[in-house]
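Heads up, the thing below is written out as structure tokens.
Shown here: the complex without one of its protein chains, the others still in place.
Read from first to last, the chains carry the letters A, B, C and D; within each, the first residue is number 1.
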Amino acid sequence: MNIRIVARRLLFFVLVVWAASTIVFFIPRLSPRNAIRERFGELARTGGFSPADVEKLIASMQQQFGLDKPLLEQYWQYLGNILRMDFGYSLSRYPMTVTDVIAQSLPWTIGLLLVTTVISFVLGTILGAVAAWPKAPGWLRSTATPFILLTGVPPVIMGILLLFFIGFRLKWLPLGGAYSVGIVPTWSWSFFIDLMEHQILPALSLILGSVGGWVLSMRGMGITIQGEDYVNFAEHKGLTGRRIFRDYYLRNALLPQVTGLALALGTVVTSAVVVEGLFGLPGIGTALNLAIRANDFPVIYGIVLFITIAIALLMTLLEFVYPLLDPRIRAN
Amino acid sequence: MTLRYLRRNKGLAIGIAIILALALFTIIGLLVIDPKKAYPLSAALKQPPSLKYPFGTDFFGRDLLAAMVVGMWQTAFIGLLAGGIGTAVGVVLGFLAAYFGGWVDGTIRTICQILTPIPVLLIQVVVAGSLDKRDVTIVTMAMIVAMLAWMGPTLVIRAQVLTMKERQFVAVAKLSGVSDLGIIFKEILPNLLPFIAAAFVGQVFGAVFASFYLAVLGLGPLREPLLGNIIWAAQSQGAFFNGWWWWPLEPAFAMILILGALALVNMGLDELANPRVRRTE
Amino acid sequence: LGQTGAPPPTEIVPQSLPEVARNETLNLAWGVSASSSIGTTNPWVLPGYTHQEGNNLLFEPLMYFGIYKNEFIPWLADSMEYTKDDFTALEIKLNPMAKWSDGEPVTAEDVVYTFEGQKQYETLPYHAQFADLVDTISAKDEHTVEVTFKQPAPRFKFEVLTEKFDTGIPIVPKHWLEKQEDPTKAPGLAEMPHSGPYDIVAWNANQKILDLRDDWWAVEAGRVEKPAVKRVIVVNILNQPIDTVAQRLVNNEFDSSVDMRAQIIGNILQQNPDIQSWTGTESPYGYLDWWPNSLWMNDQLEPYSDVRVRKAISLAVNRDLINEVLYEGAEIATIYPFPLYPNLQTFADSPEVKAEQEKYNPGAYDLDESAKLMEEAGFTKNGDGLWEKDGKTLDATIQAFESIHGDIAPVLSEMLRQAGFDSNVNFGTDAYQNMVDGKAGLYLFGHGASLFDPFEALNLFHGRYSEAIGSSAGNNRFSRYKNPEFDAILDEIAPLGSDDPKFISGAAKALGIYWRDVIDVPVIQWLHRIPYNNHYWTNWPSATNVGMGTNGAFWAHTGMLVITGLKASGN
Amino acid sequence: MSENLLEIRKVSKVYQRGLLSSKATVALKQFSLTLKEDEPTILTVAGESGSGKTTLAMLLLGFITATTGEILYRGKNIAGLVGKERMAYRREVQAVFQDPFAVFNPFYTVDHLLTVPIRQFKLAKSRADGVRRMEEALTAVGLRPEDVLGRFPHQLSGGQRQRINVARALLLKPRLLIADEPVSMVDASLRANILESLRNLHRDHGVSIIYITHDLTTAYHVADDIVVLYKGDVVEKGDVESVIRNPQHSYTRLLVDSIPWPDLNKKWGEPLKPRETV
């Protein structure tokens, strides 16, 4: 691959990050609200703060967060900080930094989201491929239908329903938390089982609704590919159905599907905001949700930016991986 | 012809049927029901579904039947407004980019591509969160949702216009002395109607979903009986635990119906717009 | 990563954790929205509000206050006395047995260091009091501290030095803090020595585990018996929906939790007979907090500056309906700006107050009268049935806080709407700021003032605190009310003891003015409805078992006394 | 000396592949050609795939601009035409394209193809006049108007569709018609009909035709003159009879040799005999 292309893709990546940071920086600052004051309001309102001179405290915090400088200066400083992956301090969990907050919640999110995304991607892709494959047995092809119907169910609602029916009513699975109360994480089998038990419902809430999307895109792709002459010719060659399915059909249809994967991450994270909260999981979603409630803007922006960067990075990586998968692109 | 097509495209048919049924429910409801009943303290409290209150009432004394009617209407309003704006902006930009090419195209395309990886819902949350709460109304809600929703349609329409533009009937129209505008509106646009319709339905789906999401996070216009708001209120009052199951379940199922129907229609329109998909049936 | 400033706190990860049986463990469900900075035990780090999540088991004050017994509970200090009649000097004598968890004794030096720190660091919550009032701080000997004041400070001992509810200051260890580069930024983690009964052994986003230590000074000093609870787990419920938390309580997963809304706790008690509340299994399930809520009004802002409008709003509030809708018939609605704690109840029942109440009838609900007043004030009803003047409806948006006013605010707003006020609720995070800046006209907020006599509550409305709109109102001084007549009464009773008859008649007159002028509209008493699970632990505080007299919240400063007082149920 | 209808002066077209790429395709090199106003002719441009035939057509129609050189229509550079002159050029230089399906807008009935130019160029005095002209043109190419009008393109056969295209050209009575592979996508059995229509257009209305094809069989039958392109270069030109029967350039010879003549006596590789009699 030539250097120019690499450079262009990297430039694109930088542009995405820049655009996201700029939006995230300016939008909230267009409103006349003052996050630090509001934050102290949250503390003061329960009477928790004694009648101290809150204003002084606020002024001192403003300075600490650099909010007393002119907007443009703040902006340059902010861009510089982002370059160093430094999103500043969390307002509500001071003296934790945003990076700490993200680092602490990330493992949970990666654990949950990545696994569910991969499961729903794999499941959806296979079901979608099968649904579009005329030679598959009818019952197998129709297994995709319920998932397609479930695409209309937002993960939040799915989570609420699962929690109600399986958690409250049937009492089959724990109602929340990342693992049982009082257990400390260890590298043991029993901890793993306990952990998994707690992840099933949140995972299902995310998976059930999203499989359908993959089914649909794969089905559409599959139908297109199926009409391709090379699939027909493969059949003329007398290949077995399995081999055609795998080498000629699945493999070709998969390529565009993979692009969707990076983009899906954005949607999935958003779903996680509510689902993690619903089940009391301490992931990025919960961190974001809590930050929204506490108006902890450095954390909000940090997380939004972090996710954007992650997606952009994934997309950029895919651009480099793509040619390895598709020789046609390699040629150009 | 259309009917025969609908019989084959079952998803589209079912989707349209559900939407029509919901629309009917809403329209008849708005005619028959006093919309005031959709607001707190207008009915007995916490009543399970009964003859008097077919859908029950909630903790705050809303008649949930009225709330569902008004909420459905508001949800539809947000969806149509935001979807309409997103699609309209997308169509205009898509046409501009594809038809005039050059730097216009370069700029529009680059902006779209740069904005695409940014998780829209999160940005919407940031925007909704930094708005003054008093400014959050049904309309601002639609605007927030529409704000970052035009990139998808823009890219789709652009791609379609680009292929359309290369189609020979455009060349022939030029030879027939048709102007640029004539070509855009009379030759290309009509052929893109299925795509525009599909984009529109997709946008409406996205808008309904996003507004629902914002409401569930407590960022919606609070007093309004938006479906997301009702679920949010039920959640924060511990409705399930207190045995008021009908309160969250009704808006949840309404939401599922709306989104499901939109998904089906979208799928069906895809099939219509993309004859390759049609080929299997 | 190139960060400067505070070292980041980190999770506390145990090497190995000894087994502690469930029936020796106390599981508490708690979730302060995001404000826990994991690993931060140092009480000087702001805005960590961490005493609520178990850090109240680490750091102790000079004295606690038992609100239901109306008495000070000596703790690190054996005594704390004003040595001058004009309240300008105070002497503190420490318990000689008090010691830190690292074996060092708690000395007068530690107290002086704690006080000097408040004086020195702007970010500490009592900085203003120390800076404004305190003149000198000195250690007279190893166990004696003397504080002198620049002006009389009769309430300093109670307000600042004593821990009750969420206020008061904990004493910090000088020998550790002074070694830190910046004592207001050192997270503390598990290393910071503390005087309380528990050690932090594990802390991550899911939970915080504290284990009892054997050498707690207070047992040796005879303050209390050795605690039965071997381990406290503060479970972070993050923002799980409240019904899930309730269900987990019912399942005996938790022994206690955050406070609940009336309906939910009622259902919890029904579903698990082991669980009780402050009032047993009876409504209203909770104990009185010091924070009765009013519909505050910005008395300087048009049209709320017109007393007729304020009265009209007051007349639109249907307190009976509030009791019925939100509190299952429990009498929560109030007409007082202070909590009816024993002494205050006596005051409220006094004939002087009764006479004023008769005169102004502050709890009345009368829409016709309300409408009449509005018309008098020049308003007319528009097509939507909303009050309007000069073509603009009256903006009656109520600023409130979703997590605590989620039930009442919409109901109030709807009541106003039914009386023709264009009302809405703003649950935004800007709500508080709008009150402080005086931008908004209506807000739901508490009066964190009076505990013992009505003075502090009435003093909130003293003209000297009445800031102009735009400049920020001092804490709880949001009504911006100014009335020389009212001020004169307050100034007159200020130096008087609270059982002085002159104080009572003066205070009653002031309360009368409060009602007459509708400075704000008192709405509800604030209750803490905390579920207590007797399955593993008994001897929870309740109306019939006041124990040391503290309130029953395990997260308040006094929560340490609640937890160390628990007894095993034998299950 | 008669006036030149069309004069192509040393036109080259270079396609740049993307902005950053250094690769460029020279699709047409220094191409020159002159058509006389009063001597209407049929000129074949032949060559293998990718030799630049379509590029030439697009240049002549003004859809793309030449990299170097200029194209003069009635003595004026077509790149500089404005207003009335441009309208006239638009009308007088018309085309018939290769794909008889793609030229129809699938949204409209086939009438659209004919009504639009009538409207745009104001060819008819009234609606009825327009309809009459349409019917005339259709009849002239051997279609019955009632068979085709009001139908959608997919309801017609390829041959019918292509004949409507010719009818469109007829309706406009252009001075110059560019036919880019007009029969290569039409059934062999229908080719004859379409070529016949084109010939009639030339013969009856004096239209000059540039007939672009890779099929030398039909070229031989239709054209007067021929230009053979190879990778953008003109390798041979002259009257069609002599070029095909007696190719000079080796590429032309290869091309001629490869023609599958539907003639059992003329097998691949055998040289063509000079024509016996005319």
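One rule holds for everything that comes next: a residue touches a chain if its C-beta (ideal position, glycine included) is under 8 Å from a C-beta of that chain, and two chains touch if they have at least 3 such contacts.
By our rule, contacts and distances are computed from a predicted model.
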Protein name (UniProt record) of the chain left out of view, among "Dihydroxyacetone kinase", "NitT/TauT family transport system ATP-binding protein", "NADH-quinone oxidoreductase subunit K" or "Peptide ABC transporter ATPase": "Peptide ABC transporter ATPase"
Touching partners, among the displayed chains, of the absent chain: A, D
Sole residue of D:38, D:146 or D:263 that reaches the chain not shown, by the stated touch rule: D:263
Candidates A:18, A:230 or A:320 - the one touching the absent chain: A:230
Residues of chain A (touch criterion as defined above) contacting the omitted chain: 134, 228-230, 232-240, 243, 247-248, 251-252, 255, 325-328, 331
For chain D, the residues touching the chain missing from this view: 48-49, 157-160, 187-193, 195-196, 199, 214-218, 220-222, 254-255, 257-264, 266-268, 272, 275-276, 278
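Methods note: only the chains that are shown with their structure count from here on.
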Approximate Å spacing (C-alpha centroids) for the pair chain B, chain C: 45
Computed distance of Cα centres, chain D from chain B, in Å: 49
Per-residue multi-chain contacts in chain C, two or more chains: 241, 243-244, 247, 429-431
Multi-chain contact residues (two or more partners), chain B: 129, 132, 235, 240-241
Footprint of chain B on chain C - complex, ascending: 241-244, 246-247, 261, 263-264, 267, 321, 325, 397, 402, 406-407, 410-411, 413-415, 417-418, 424-431
Contact set on chain A toward chain C in their complex: 33-35, 37-57, 60-61, 84-86, 89-97, 99-100, 104-105, 108, 163, 167-168, 171, 175-179, 181-182, 184-185, 276-282, 286-287, 289-291, 293-296, 299
Chain A-touching residues of chain B, taken from the complex the two chains share: 110, 113-123, 125-127, 129-132, 209, 212-213, 216-217, 219, 231, 235, 240-241, 245, 248, 252, 255-264, 267, 270, 274, 276-277, 279-280
